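A single protein chain has been omitted from the complex, and every remaining protein chain is retained in its original position.
Chain IDs A and B follow the sequence of writing; residue 1 opens each chain.
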Amino acid sequence: MSVIRKTFGMAGAVALAVALAAPAAAQLELRIMAPAGPGGGWDQTARAMQAAMVASGAAKSVQVFNVPGAGGTVGLAQLINAKGDGNQLMVNGLVMVGAIITNKAPVTLDKVTPIARLTGEYLAIVVPASSPIKDAKALAAAVKENPGKVTWAGGSAGGVDHIAAALFARAAGADAAKINYIAFSGGGEALAALLGAKVTAGISGYGEFEGQIKAGKLRLVGVTSPNRLAGVDAPTLKEQGLDLVIANWRSVMAGPDLPADKKAALLAAVEKMAKSPAWAELLKQKGWDDAYLSGDAFAAFLKEEQARVADILKSVGLAK
Amino acid sequence: MARPHDTIRRSGGWIDVSDLAIGVALLALAAVIFYDAQRLAPGSIYGVGPSVAPLMIAGGLVLLGLATVLAAWRPRADAAAEAGGIDRAAVVVIVAALAAMIALMTLGGGFVLACTVLFAGTAWAFGRRAPAADVAIGLALALVVYAVFTRALTLALPEGPLEKYVQQALDPLVRALRALPWPW
Partner (left out) sequence: MWDSLAALAQGFAVAVQPLNLVFAMVGVLLGTIVGVLPGIGPALTVALLLPITYKFDPAGSIIMFAGIYYGGMYGGSTTAILLNAPGESASLATALEGNKMAKAGRGGPALATAAIGSFVAGLIATLGIALLAPWLVEIAVNFGPEDYFALMVLAFVTVSATFGDSPRKGLVSLFVGLALGLVGLDKLSGQARLAFGVPELLDGIEVTTLAVGLFAVGEALYVASRRRHEPETLEAVRGSLWMTRQDWRRSWKPWLRGTAFGFPIGALPAGGAEIPTFLSYSTEKRLCKHKDEFGKGAIEGVAGPEAANNASAAGTLVPLLTLGLPTSATAAMLLAGFQQYNLNPGPLLFAEKPMLVWGLIASLFIANAMLLVLNLPLVGLWVRLLAIKRPWLYAGILIFAVTGTVAAKPSPVELAMLALFGLMGFVMRRQGYPIAPVVVGLILGPMAETHFRRAMQLNLGDATVFLQSPVSATLLALALIALVAPIALDGLRRFKSAED
């Protein structure tokens, strides 16, 4: 009997404990929007920020809310309404830059206030272990010879993986419009197609492939980082003569027309969080790379990415 | 035999107006899909484009729409049994309650108020005539749901004026619970 009572008591306590976070400080009462459903990458980033901001005292309280839909553009449209609101943030990333273009979204990132880039993940290009292709040079040659015969497995159409595959074809001297890219939903399905050698090559975040590469089931032919990655035994594409550097980054932005003092407060709060041990611990736990870049430097980076993505999406026929 | 509900007398049988309307609606749906498929770009240059499936489905809908229109003309002895005795007012009240709920939810009335209205409206449609009691029950139910979703599960629900009070009332409770010595 006592066990049962204890258990039930515990069940109630545990359920409530979910809502209880660590002690609070600072004065910002933030609301962070994850423009996607609960559980996904943006949602996880928002909730990690919530934990790290409260733990580091960067904000007094943080509430996360989800506005899913259309690659985040539904949430973006909502952020546009938060004019001058110094307490609202939205998580987003490279995926949204692409989605705005392919979905012909009525609102763009030009109106909102970029705060900081937080994380980034470089992409890896792999081939099945049984493939005759040994390195990125050979893959590039195959793409150049007959782009249709090289089938690519990756994430959603117009997403980061698709953009990277198109950029690869361009770097290889082939017509990006002719790539044979097959969109899969979720990492599992694309990975299965690669393990079954149904496709020529796969492209996705390095983490997706790590286990299979280490087990020798997939061959890593190159990574899209500027320099070799620590602990990864593969040359960059750049080393192999292909001019392609791209990372799937995630960032945080605020509403339009933000007064300077409010913007400074947000920048300071995010900086405090990004430099805190709690954030470092979370990054390690989730396997995300730190890519902190804030304020004007980030705004400039964003402009470059927008131009590059718009250009490549046009060439694969996903934008006009 | 009494004339079945929603039918028109014709020589040799009845025309079921509802079935006729469904048939026409299916043809209209097919037309919309057909129109939409026309403007799609071919997509990848390999394999099958994105407009093939819509065209096939539109084709199927055309055939089914025609079949349904024809079926509406058939002599239908069974129509009498099913039709009649429909409480239209009840349906209208529920639909109105749903519309009010959507309006309240999106125009800042908040989750609790919207659900209360929906609850009381539905109970009315089902023949209850005790609005005060039903509003009270609906309010209590909505408050419990709101507290569980937003506090225990940290999922956001639309907020209105009522929710602000609820949060203020719940905050001390949450703080007190937080202060307790948890084993973890």
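Methods note: a contact is a pair of C-beta atoms (placed from the backbone, for glycine too) under 8 Å apart; a residue touches a chain by one contact, two chains touch by 3 or more.
Computed from a predicted model, the values in this text were never measured in an experiment.
For the chain excluded from display, the touched partners among the shown chains of the whole complex are A, B. Of the candidate positions A:Gly37, A:Gly241 or A:Pro277, contact with the unshown chain belongs to A:Gly37. From the options A:Leu191, A:Leu237 or A:Ala254, the residue with contact to the unseen chain in the full assembly is A:Leu191. Touch with the chain that is not drawn comes from one residue among A:Pro68, A:Gly84, A:Pro256 or A:Gly295, which is A:Pro68. In the full complex, the hidden chain is touched by chain A at residues 3, 7-8, 10-11, 14-15, 17-18, 37-39, 66-71, 73-74, 77, 102-103, 105, 148-149, 151, 156-158, 162, 180, 182-183, 185-189, 191-193, 195-196, 198-199, 210-212, 214-215, 217, 285-287, 318.
Mapped onto chain B, the footprint of the missing chain covers residues 18-19, 22, 26, 29, 32-33, 36-37, 40-41, 43-44, 46-50, 53-54, 57, 60-61, 64, 67-68, 71, 82, 85-88, 90-91, 93-95, 97-99, 101-102, 105-106, 111, 114-115, 118-128, 134, 137-138, 141-142, 145, 148-149, 153-158, 184.
We take it that only the chains that are shown with their structure count from here on.
Across the interface of their complex, chain B is touched by residues 13, 15-20, 38, 63-66, 148, 177-178, 180-181, 317 of chain A. Those residues of chain B whose C-beta lies close enough to touch chain A in the complex are 41, 43-46, 151-156, 174, 177-178, 182, 184.
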